[in-house]
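The other protein chains are all here in position, but one chain of the complex has been omitted.
Presenting chain A:
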Amino acid sequence: MSVLLEMKNIHKVYPNGTAASRGVDLQIYEGEIHALVGENGAGKSTLMKMLFGLEMPTSGTILYKGEPIALSGPRDAIKYGLGMVHQHFMLVPSLTVSENIVLGEEPKQGPLSLFRDRGTEEKQIAQLMATYGLKVEPQAKVETIPVGQKQRVEILKVLYRGARIIILDEPTAVLTPQETDELFDSIKALVAEGYTIIFITHKLREVMEISDRVTVLKAGKTITTLMTKATNPEEISRLMVGREVLFRVNKRPAEPKDAVLSVKDLQAADDKGAPALRGVSLEIRAGEVLGIAGVEGNGQTELVETITGLRRSTGGQIRYLGEELAGRSAGRIRAMKVGHVPEDRQTAGASLTSTIAENLILDHYRNPAFRRGPFLNARKIKEFARTMMQIFDVRAAHEQVAAGSLSGGNLQKVVIARELSKNPKLLIVSQPTRGVDIGAIEFIHSEIIKRRDGGAAVMVVSAELSEVMALSDRIAVMYEGEIVAVLDNTEALTEEEIGRYMLGLGTKTEHPERKEQEAI
């Protein structure tokens, strides 16, 4: 195989002095699937931006088929056949699928080529779909299609522009397992057609499954490039993090005590008004972790929002330490020592324009400890923030840095620090490690278990089945707004068994006799 694209000793220093790349070397062979791994902040995104012409390297050379090239904009990148599928989709929601695919390169017709040629557009897209087996509905508006299809639209967009090298930036972060499988099939089909794929990811399982070679980045430098067949996840993660990483969460068996939260027959509607929770009943005891498994969109989001007061319930009970939570505001529920790590830290978990310190006291600013009369006590807040940053290993220059400038993992640590610092009796954690790197995942998991051992009732909702299985003592599986199974998380429990319930292929509820007792 010949070298198609090469980056040699690339350095990138941003005007504010941040050195994002400090000597990156990367060789991409024609027709390979090349995985690029590294922790958050290792410089993967910067590297890709440079390949796509969105940023220029400060020094170093990029070679295309042995010739040095300069990429000064997306158009240049497209010229050399480089196409990128961004992690956050670059789609226009109100345009149709086909309008999005041809955007910027529309077939034209009429006088002075003033008008769109929809006939040609349709034909070309149909041909693309047929060639690569990527099925989409060309006339549907992008805002109405599911995530997996949006990604296919992005890939078609890149193919339509004649890209031969396709960069996928964490493509599976938002996909369900089934969608991921479909994506991998498409990727394999593309490689068979002679395309080259650069695959950026956090998930080592995916690296092992699909890549030919893997390049590890750490702190802006290339550590090494390995043949995937000749390595293993442990080696890659050690290279990424610089130390051994535990893949299993170290925990003792739970010692559950009294029920902290008991939800009975809870009902709620989704944003569109359709029923999302159809009578959910569950119980979490002090000192145990209840995991909620399920394909995303089966009511997990609504369940968490309803319990934490962000969404109104339409029926049922939420008893917390003997008090009813339904009907109370989020603020009052929080004041009752309920901690909540929302699934989307960018919009609901943190205020991106506020500083780290401000984010850390978002839930505590009424606390007299941080007040001086009617004013905030800046000194106390600073002390508190510094302590928290130290305990939770938040990597930032100081506590006055805007939260929005933190990497995903660091921001999540800020949110978790805030929620844990109130010593919650009930801790509800959604997607605790989404988009978070391996080192931070290990840390966040161990913090959650520490709270459990300290006597808190913990609910963990995650799209990653492996995460639910690693953390939980019991696992409740949600399907279409109902809990279809509650399983004890023993060694004997397999992903396949949970997967069956996730797809709605069976039900199993725990202790039916207990329900009757309570009814009496």
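Here, a contact is a pair of C-beta atoms (placed from the backbone, for glycine too) under 8 Å apart; a residue touches a chain by one contact, two chains touch by 3 or more; residues count from 1.
By our rule, contacts and distances are computed from a predicted model.
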According to UniProt, what is the chain that's been left out of this complex called? Choose from "Transcriptional regulator", "Cobalamin biosynthesis protein CbiQ", "Quinol oxidase polypeptide I" or "Simple sugar transport system permease protein". "Simple sugar transport system permease protein"
Touching residue (missing chain; options A:69, A:189, A:249 or A:310): A:310
Just to verify: which one of A:2, A:16 or A:94 makes contact with the chain not shown? A:94
From the list A:347, A:367 or A:400, pick the residue that touches the absent chain. A:347
Touching the absent chain when the full complex is considered, from A:67, A:271 or A:491: A:271
Footprint of the hidden chain on chain A, which residues? 52, 54, 73-75, 78, 84, 86, 89-95, 99, 103-106, 108, 114-116, 157, 269-273, 305, 310-312, 344, 347-348
